[in-house]
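A single protein chain has been omitted from the complex, and every remaining protein chain is retained in its original position.
Should a chain be cited, it is by its letter among A and B, assigned in written order, with residues numbered from 1 in that chain.
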Amino acid sequence: MTDGETATSDLRFEPPASGSWGIDAVHFPRPATLYWAETHPAAIKRGVQDFTAFYGMLLDAIETAYVNGFSYTTMRPVGPEEIPARIKRAEEVFDGKLWREQLREWDETVKPASIAAHRALQSVDPEELDDEGLAEYLRSCSDHHSAMIVQHMRFTATAVIPTGDFLAHIGDWTGLPTADLLGLLRGASPVSAGASAELDRMVGAITQDALARELLESDGDPAAVLDELRALDGEVGPAVSAYLDLVGWRLLDGFDISGPCALELPDVLLRSIRIAATAAETDTSDLEEQIAAVRGKVPEEHRGEFDELLGEAKLTYRLRDERGVFSDIWASGLMRRAALAGGRRLADRGRIAQPEHLIDASVQEMCALVTGEDGPSAEELADRADYRATHTAKDAPRTLGDPPTPPPDLSGLPPAAARVMRAMGIASGEMFGSSEAEHEEDVLHGLAASRGVYEGPARRVAGPGEFDRIQRGDVLVTESTSEAFNILLPLLGALVTDSGGLLSHSAIVAREYGIPGVVGTREATDRIADGARVRVDGDSGEVTVLG
Amino acid sequence: MSGVPVEVLKRVPLFADLNAQELERIARLFKERRFSAGETVIQQGSGAAAFFVIDSGEATVFVDGKERRVLKTGDSFGELALIDAGTRTATITAASELVCSGVTFWDFRPLVEENGVIGWKMMQALVTIFRAERGE
Partner (left out) sequence: MSEVVQLVDASDTSLFGSKAVGLGQALRDGLPVPPGVALSGAVVDAVAGRDEQAIEQVALWVRPLKGPLAVRSSAVDEDGAEASFAGQHLTLLNVPGADELTSALSEIWWSANSDSAITYRQRVGLFSRPSVGVVVQTLVNPETAGVMFTRNPITGADERVIEASWGLGEAVVAGRVIPDHFRLARDGEVLERVAGHKKIAFRSLPDGGTVEQDVAPELIERLCLADGQLAELNLLADRCESIYGAARDIEWAIAEKTLYLLQCRAVTRAGP
């Protein structure tokens, strides 16, 4: 990735508008296509404005802008004249359980209508359209995609607020970590696990058909296997087709048309069908116990509320995935399908180098090229594709514009308004939270705080109460250290912490005592068992669990 | 003035034979120290700096991880720190809000050097411990 590095220093990053902009590296780790950069901002803004008004939030919109293909967002608060109406609305949210209105709208109207619209577009075979027809089709797919992005955002708050509200309250009452509490919602979102009536029908058909089962397990070319399954007589063929029609044109990853659809990766698709056909029922038998256990930790006077909050969270939880899968994930796939069809046509004519390159054109450019008018050259499109492949969000500044502002103080808001903001905030954190350094199998990455390499037994010590357990030569593994830990230092072979930076107490004392130190691993206390043999490499910042 | 009353000090074996005036001198050297419940007061194996008397509250003594006894008002610990800056022989944690009076060896030592009686008493205390360890 050396070329990308020199190219980056030529890029100029200007703030797109006033305010403080932060990069969204979680959803967009690589640059977006021009098509996406032109389509997304207006659509997402409209969708967000819809839900902020619906839920009486003091946020007007989250604005998105693409700078050199990287996604930056800023928050726009509502104007002061709007605030009274918003506050009043917020008061109605929890009393009236307003999310139920939206859920009903989704189930009864929006979702069926969207599926119908997707299927309508999907039923058109772009290969059979002439150039004018294809251009028109591209525009239809694009308009549909925009509308579906708006829709996705519209239902975001409904997907998130009851869950966030549940997490906030139960978290306060029990102190339990969010991951544990989210576990109580298991089974509430079959769509996340890929379940659907079509999947059930297909699995049912396959398990009763010996030939189908044999085919499924065969080693042949995955695309060919899928075609053969589709062609089988009896129940199987139609069931497989129905399933592939439902999921085939969904993007497998991300939102931009640059990502592949399920049908483009037949081996992934086949593997997931195999798993569905052979997997045991997911065991939710201990769920009731777990819920009871958490409920038991809630102070008695709140247990009625616990039941209510859990109920509302379970009701809306599936919307988290449904709102994407049945809206823009599908629509984006259809747009990609249309663009690839156009790309094949243009590549055949020698107008562009590869079909895939048309993904890097804007809608207008796609239509122009397909109908033989002026548009970007083959090299230009190839360059754009290359740019996206060789740059990542790490090449871009984290912020643009004004300095970032500190988190808002919710304590000054009226209770209902604060409750809405908090419910939204917590649940968003669960969605956005991610760790930058991916942990490989048994290797953790952190900051190389103090040089040297040391191997020894790990000793997990949470605080002074456990200091007795440290033996000479141990590797201390802990969340963070304080002055109280200094007593241990002469005994230690190395030091590993979850948090902290290179200038923190842990790092400084490790350097002073001349022992290898790795700080800021995030997960050391989760992933290193007490007594496990570890190698601490204070030069590379790696901690390896040896056994 | 410091928190430890003379009556409490009198019960400390090390100071049993001192007169009121001597006890008052000693009392003035002590400084109040508070620990919240669960806090480690001293840690087995760590270097030693101060000797403590409990004014109020309770503390638990652990040796090699095993609970040995509970200390209450008037009980004292850490006296070996007054003799040499060796390591603590036990871990003591506050079982409740604990108020102690403590004195470091720098503050205590001049007194011992001036007052032969205290020095003698400390040697006797050491011998008792020594004999106990030998099973006598």
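Basically, contacts are C-beta pairs under 8 Å (C-beta built on N, C-alpha and C of every residue); 3 or more make two chains touch, one makes a residue touch a chain.
Keep in mind that what you see is a predicted model, and the values were worked out from it rather than measured.
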Residue among A:22, A:183 or A:457 that touches the chain left out of view | A:22
Contact with the hidden chain, among A:425, A:457 or A:473, goes to A:425
Candidates A:110, A:244, A:448 or A:534 - the one touching the absent chain | A:448
Spell out the interface residues on subunit A facing the chain that's missing from view.
-> 22, 25, 75, 397-399, 402-408, 425-426, 428-430, 432-433, 435-436, 447-451, 480-484, 486-487, 490, 497, 499-509, 511-512, 519-520, 522
Had the left-out chain been drawn, it would touch subunit B at residues 1-3, 28, 31-34, 42-43, 46-50, 85, 88, 102, 104, 106-107
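Rule of thumb we're sticking to: only the chains that are shown with their structure count from here on.
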Between subunit A and subunit B, what's the gap in Å when you average each chain's C-alpha atoms?
-> 59
In their shared complex, at which residues does subunit A touch subunit B?
-> 464-465, 467-469, 484, 487, 491
Seen from subunit B, its contact residues with subunit A in the complex are 38-40, 43-47, 62, 64-65, 91, 93
